[in-house]
Structures are given as structure tokens and as C-alpha cells.
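All protein chains of the complex are present and in place, except for one that has been dropped.
Note that the chains are named A and B in the order they appear, and that numbering of residues resets to 1 at the start of each chain.
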Amino acid sequence: MSSSTGSFPTQDQGFALSLMLFQVVCLIFFAIKFDIANSNNLDSETETEDLRLRDYYAMYMDVHVMIFVGFGFLMTFLRKYSFSAVSINFVVAVMSLQWGIIAVTMVRQIGDNEYSTKIIDVTTLINGDFAAGAVLITFGAVLGKITPTQLLWMTFFELIFYAINEYILIETLHVADPGGSMVIHAFGAFFGLAVSIMLGVPSEEEQVHNISQYNSDMFAMIGTLFLWMYWPSFNSAMVATADFQQERAVVNTVLSISASCASAFAATKVVSHTKKFDMVHVQNATLAGGVAMGTSCGFAFNPAIAITIGLIAGIVSVLGYRYVTPFLEEKIGLSDTCGILNLHGMPSIIGGVAGAIITASVSDSNYGSSLTEVYAARDWRGSGEQAWYQLLALVIAVAMGTVSGFIVGFYLKSPVIFRQQKLKYEDEEWFHVPENFQVTVTTPAFNYVEAK
Amino acid sequence: MSSSTGSFPTQDQGFALSLMLFQVVCLIFFAIKFDIANSNNLDSETETEDLRLRDYYAMYMDVHVMIFVGFGFLMTFLRKYSFSAVSINFVVAVMSLQWGIIAVTMVRQIGDNEYSTKIIDVTTLINGDFAAGAVLITFGAVLGKITPTQLLWMTFFELIFYAINEYILIETLHVADPGGSMVIHAFGAFFGLAVSIMLGVPSEEEQVHNISQYNSDMFAMIGTLFLWMYWPSFNSAMVATADFQQERAVVNTVLSISASCASAFAATKVVSHTKKFDMVHVQNATLAGGVAMGTSCGFAFNPAIAITIGLIAGIVSVLGYRYVTPFLEEKIGLSDTCGILNLHGMPSIIGGVAGAIITASVSDSNYGSSLTEVYAARDWRGSGEQAWYQLLALVIAVAMGTVSGFIVGFYLKSPVIFRQQKLKYEDEEWFHVPENFQVTVTTPAFNYVEAK
Partner (left out) sequence: MSSSTGSFPTQDQGFALSLMLFQVVCLIFFAIKFDIANSNNLDSETETEDLRLRDYYAMYMDVHVMIFVGFGFLMTFLRKYSFSAVSINFVVAVMSLQWGIIAVTMVRQIGDNEYSTKIIDVTTLINGDFAAGAVLITFGAVLGKITPTQLLWMTFFELIFYAINEYILIETLHVADPGGSMVIHAFGAFFGLAVSIMLGVPSEEEQVHNISQYNSDMFAMIGTLFLWMYWPSFNSAMVATADFQQERAVVNTVLSISASCASAFAATKVVSHTKKFDMVHVQNATLAGGVAMGTSCGFAFNPAIAITIGLIAGIVSVLGYRYVTPFLEEKIGLSDTCGILNLHGMPSIIGGVAGAIITASVSDSNYGSSLTEVYAARDWRGSGEQAWYQLLALVIAVAMGTVSGFIVGFYLKSPVIFRQQKLKYEDEEWFHVPENFQVTVTTPAFNYVEAK
């Protein structure tokens, strides 16, 4: 649509400046505070590479695919915003994984008051992708409504709060959350919802393209399926391998996310407007069981529990898309483009609560000598006490996400600092969009209906 | 197409009921008969996780991608049935992998009369995906012709027969079939063809949308390529690692499936209607070499044999699409939407026969001490005798598939039990399909041709 080019002749060179500034900040941190393993800074006899690369690489690549193809394509469902979804996801993820590594490392060093050069290994890279996951969840709430420049600055600030929250939960409260129900999903979702409330709801006219079409829904399914398939890698990538804990994380996640797929298909058939399958539900609610298993995936319980958690998450997610999101948009001015409340917010609460209940219920004998690898603090805490800490962590993650989201959202909304997105849910403001060429043999709609 | 909504106001809430019933049955079995590894039910010293997770996980994820993205997108080629293909494949696969784990485990326990709690590990999950493979092959024959509800019930019954057939072949006849030429492909294909014969051929008018368009063919290529690339993982995932057997399974499959790609491209250019490349052949026949290597992939023979098997499979598959499928549809009323006879049926027979011939031909010295890991029964059988057992297994797989397919097809066709699909090869009956929005600069077809 070259027609719209004229409207923005000198638009927003702030983007390139912001991006390069951001990248240079990352470059400086990497130059000063980080290094790569070599024979001087690591002892290859005590730290074998097998424990650093072979153990994590395949799962790392799966997580990588979830971040770039999974999130990227999941958000292409809008009919005129697919270029933006996959491309902006790309560059935001790239900055997030770099800045995420830096933020998490620096907050940890400041918190521990122990400053040393950090050697980047594959687990560091996985933590970078995890941080990107939180930012991309947030992106889902504001998709189509804010500019890439705003997103870069949001990324910068969000990850600082993300790192603080992660430090509090893991290093201070010593809770278990290997797949990030609380650290990633709850924080990222409530941060995004708070940002979105600050930005307000676009007018009905502006929302004319807040809708899918056939091919954009098909592209979104690429994202859905790669997220769905690789979720077991996401939840188990950072789980200690001792005593089958990682194997459990895989099996539990497969069962839970399978169950959420089943319950989402059943629920959408019953509650959707048309009593048919709604692709929004198929694309999103099917994944809720992965989110809900992020805390407890490594715990040792009967497989029926994982399936039950997944079933509940899938149904709750569909109900959220059908009833809660429209309700909140109307009542409290919360516009949530991808429905992250339903895919990440509510399932993460289910996941956090389930994690606490399971923590209180499972016999220690199931863990044997690996008890403190599952729960770092079980040396000095009982299982009941640990369960309360798990719940406290969930509350903190939601609160931290919400409060910091409001702060960052307030900043992003400032008309002095940022030009706001003009064309909502459309590529044209930021992308050169090629003319759509077709040799079409069109059967007009009315003829087609008649013909039946 | 909201126009069609009115026609089915209260349609088929049987789907949600069937699906939840199916899921609850799975839940109960998982609760009672299965468990996940923990320090009480497994001895972590004797059963190291390395032998359970690290050895299988990467290949498991590849198989997972084949099941959900491979099969799912391969079947999106129909111009108005892409939502259905990828989504119904999704939910059917999810139920298949759960019920497949249960069916295979229970049949094995009943057969061996030895009942114990089954600990789910990654190999269990791979076997679940293998079972899903058989069901999704079957789905290809009836694509666009039966309802999701019928498919759920088909899945339930097919996997019971699948598990019985698998038990007979592997545990009773002790044949080698690690990539499932017989257990998965032959059974699944002939089951599907029998079901499809029972359902009959849609009328010419009903088949108006049994055709592809440009983008649906492109989406299907995603499926083709992921199936093609990861087929070595499928064939080698469950092969014992001793004495290079698994390495052979990888190399043989790469060579065979490469050769079938080459011969399919050559054949389609020669025999297709237009003497051009036909995307149906490119999408399907290129994969025949993977199917045909499913039995013999781990055997030790000259690489030229693998290539020859692939070459034959690719050509036979193209000839099947071009000549056999239209012939059978007209003569015996066999409608085979995806041409599974050509991609799975005939190549699986090539694979089974090739497996028998190679079994009879290869010197035992090639296997050294791993002979009984390749063939469980070679302790007491000669290679010639084993070859006859391999052939017998092929006959049984085809017969079991066909007979049980007729039974299940008869049941599915019953108008008393099931409402039949009304709109053939169209999403609208089951999916809310968004309006197709475009700003198109259309060059009318006639102008375009003139312009050349």
C-alpha cells in the first residue's frame, strides 16, 4: 500500500538510534563483564564440555525455535500485521536474549555482591531465551498497538524488573520454578496487561483489522505447533538431571499439554459463538497445559495429576478467550490482542498454585537424594513451609509484573517521549508492503452459497 | 463463510462428549496403570537417566515434529480444508499418543500375562507417537470425508487393533521392523483404505473442493520437508545402539529417501498429465524411500541397496498417484484423499519384502555380537527362516489392517450412531472460517495470458 507512504515521510528515525544505542550498551557489557570459555579462564579437566554443551544443546535449540518461530508465527494471525508480528518479534527477541543475559547476570552479581567475569555457556544462552520469552508474552498484549521503538524501550526496562523478580524468587525465596510458570509466564503476562491498560483501548474503527484471515490463521498454526511440540524442552531445559527429574519434566509436560489440547478442543466446540472450532482457541488454549506445568514439571507425582492440570488449564483458557477478555476490554479498558491473560496469565496462576499444592503433598521419599536439587531450600524447610513460599512467590511475581508494567506503560504512553502508533494492527506504517498480485479465478460469494 | 452457519445450528455436541469421555478413559488408565520415574519406583544407580533421556530425546522431538507439523501440514493441501487438516490432525494425534501408549502397554501386559505399573519414559512416548503415526496415515485416506467425532472413535478402535498387530509381529513372530514399514505403515494404510471403501466415494459435485490451490500447496510443502528431513530419526529412534546399528539406520534412511526424492522428480516429469512437475507427487512420492526403509534400516548392507530401494519406491509411488488411485476410485469405489496407498501402502510392501530379502542375504558376520539385537529370534532361527517370518509378518499386517479397517469402517458408516460429514473437503461445517480480506491488484486471467 504505497498510498500510505506519503503520510509518514520522515517517520521515526528514533527506531534506528534506539536500536543501535541498545546494541552498543549490550556490546559494552559483553566486552567488560563477560567472556567465552578458553583454556585460560576454565579448567577443561574439572569442567568437561560434556556437562556444558552436550547436555543442553538439543533442548536449547528447541527453546530457540519456540522463541523465534513459535512466538513469531503465533502472532501472525492478524490479517494485515503478519510482517510486523514475525519481524518485530525477531528483533525484539534478539535484543531480549542479549539484554536478558546481561540483566540476569548483573542483578545476580549485585544481589550476591560478588563481581566476576561471567563465562557464557549454553545455560547462559537458555536463560537469555527465557528472558526473551517473558518479553514476547508481553508483546502479545500490545500487538499492533505500539511502535517498534516503544517496544525496544519496553524491552530494556522490562528485563531489569524481570531480572529483579527472578532473583527474588529463585535466589532469595528459593522456590522451584524450572519452566517459569511464575518467573516467565506470570511476570510477563501481568506486566503486559498493565502496559496495555496504560495504553488504552483502540477505537472500534481502529480495530477493524484486529481480526484474522485464512492464511494468517494458517501461519499462526506454525507457531502454535512448534510451541506445543517443544514445550517439554522449555520446561526441562534447566532442570537438574539427577534422579530422573529431567525425565519427569519431559513426561509431565507432554501429558499436561496433551490434555490441554484435548480440553481446549472440547471447550471451543461447546462455548464458541458459532458452536464450531474457533481458531483463536485452537491456536492458543491448546498450549495452556505447558504454561501450567512450568512450576511442577520436575516434581514426582502420578501422571493423572499432570493430565488433570492440563485439562483444567485448557478449559479455563478457552473460557477466558470467550468471556473474560471481551468483558475486561469493555469494563476496565484492557485490550489484550493475543489474549495473554488466557494463555499465560490464568494458566500461570493455575501452575503456581498447583506447584504449591503438589509441594505440600508429595512424599520426600520420592526424591531420594535429589530432594535439594528439586527444592534448593528443603535442607532447612519442611514441605509445607516450602509450599507457602511457592504461593508467596506467585503473589510476588504477579505483583511485580503488574506494578512494573504500570510504570513502564506510563512511560511508553508519554507523547513527549514517544510518537504513538497511528495505523493500528497494520504493517504499512512500518513496513514496505508489496502489492498483492494474483491471477484469481473468483467464484463470487453469493454464487458459491447458492450452489450448495 | 457465516452463510453456512445457519445450516448446522445444533450440530454434533457429540464431539465434545466423545472427546472428554476418551480423555477421561485415558486419565483413568494413566492414574491406575502408569507412573513416572521417582526414587521409590526406580533405582537411579542401575537405571541411569542417560540411557533413558539423553539417548532418545533429540530423536523423540524429531518424531514429534513429524507427527504434528509433518502429517499436519502435509494434509493442508486441500484448498478449503487446511484449518481442518492441521487442527484435526492436532487433536487426533494428541489422543492417539495417549491412547497408543495405553493400548500398546495393556496388550503387551495381557499377552505376557504380567501386570505391573508401567513407568513412562521417553521410549514410551516415542511408541505413543508411532501409534499416532498409524492413525494419521489412516486419516489421510478419509481426509475431508468424515467428521472429527467419527475420527475420535476410529482412533479409539484402530489403536486396539494396532496394538494387537504390533504384539503379534514383534512379541510373537519376533520380526525386525524398527521403523515400522509393517507395524505402522502397512497396518495404518490398509486399515485406512478399508475404512474408506466402507464410506464410499463422494459424488463428483461433492468433490469440487478435493483439489489444491497455490498457498495450500505451499503449506503442504512444510509438512513434506519436515517429514523428509526427520525420517532418519523416525527409523532409528527405537533401534538398539550396539555395533553401529543405529548409525546404519540413519545413513540408510538418508540414502533411501534421497533416492526416492530423485526418482519421484524424474517420474513426475515423465508421467504427469501435463508433463510438468505435479505438486502432489513432489509432496508425497519423495517420501516413499523413508517408508520403504522402515524394516531394513538397521540391517548391514551396501549403501547402493538403500538407494535402489528408494529409487523403486519413488517411482512406484508416482505411478500409483498417476494411475492406480484414479483406477481404484472408479473400479472398486476406493476414494483415497491423500493417496496413502501410494505413499504408505505400496512402499510399505516394498519395505517388507526388501526386509525379508536382505534378511536372507546378509552374512551374520556383519552383525557380530549384535545379531540378536537386530533380530531378537536369531538365537534359534536361521537367516532364511527369519526371512520367511518377515514375509509372514507383512502378510499379517496387511490382513489385520484390512479386516479391522472394514469392521471399524462399517461401524463408522452407521447412520444410527454417527451423523455423517455433510460438506465434503470444506472447513465450514466444523470451523469458524474468517472472511478472506484482501486489497488485491488483480490482473484478470485473460489479460495476463494475452500479455505474454
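Side notes on the structure shown:
The criterion applied here is as follows: a contact is a pair of C-beta atoms (placed from the backbone, for glycine too) under 8 Å apart; a residue touches a chain by one contact, two chains touch by 3 or more.
In this text, all values refer to a predicted model and were calculated from it rather than measured experimentally.
Contact with the omitted chain, checked across B:Val25, B:Met106 or B:Met229, is made by B:Met229. Only one of B:Asp35, B:Asp121, B:Asp217 or B:Glu429 touches the absent chain when the whole complex is considered: B:Asp217. Contact with the undisplayed chain is limited, among B:Phe157, B:Phe244, B:Trp388 or B:Tyr411, to B:Phe244.
Residue in contact with the omitted chain (choice from B:Leu21, B:Ala266 or B:Ile407): B:Ala266. When the whole complex is considered, the residue among B:Asp35, B:Asp121, B:Asp177 or B:Asp278 that touches the unshown chain is B:Asp278.
Contact between chain B and the unshown chain involves residues 1, 54-55, 58-59, 62, 79-80, 211-215, 217-218, 221-222, 225-226, 228-230, 232-233, 241-244, 246-248, 250-252, 254-255, 258-259, 261-263, 265-267, 269-270, 272-279, 282, 286, 300-304, 307-308, 311, 363, 365-370, 435-441, 445, 448-449, 452.
Chain A residues in contact with the hidden partner, per the touch definition given at the top, are 1-5, 9-11, 13, 15-16, 19-20, 22-23, 26-28, 30-31, 34-40, 42, 44, 49, 52-54, 57-58, 61, 64-65, 68-69, 72-73, 76, 82-83, 86-87, 90-91, 94-95, 97-98, 120-122, 125, 215, 219, 222, 423, 429-445, 448.
As a convention for this text, only the chains that are shown with their structure count from here on.
Centroids of chain A and chain B (each the mean of its C-alpha atoms) stand 32 Å apart.
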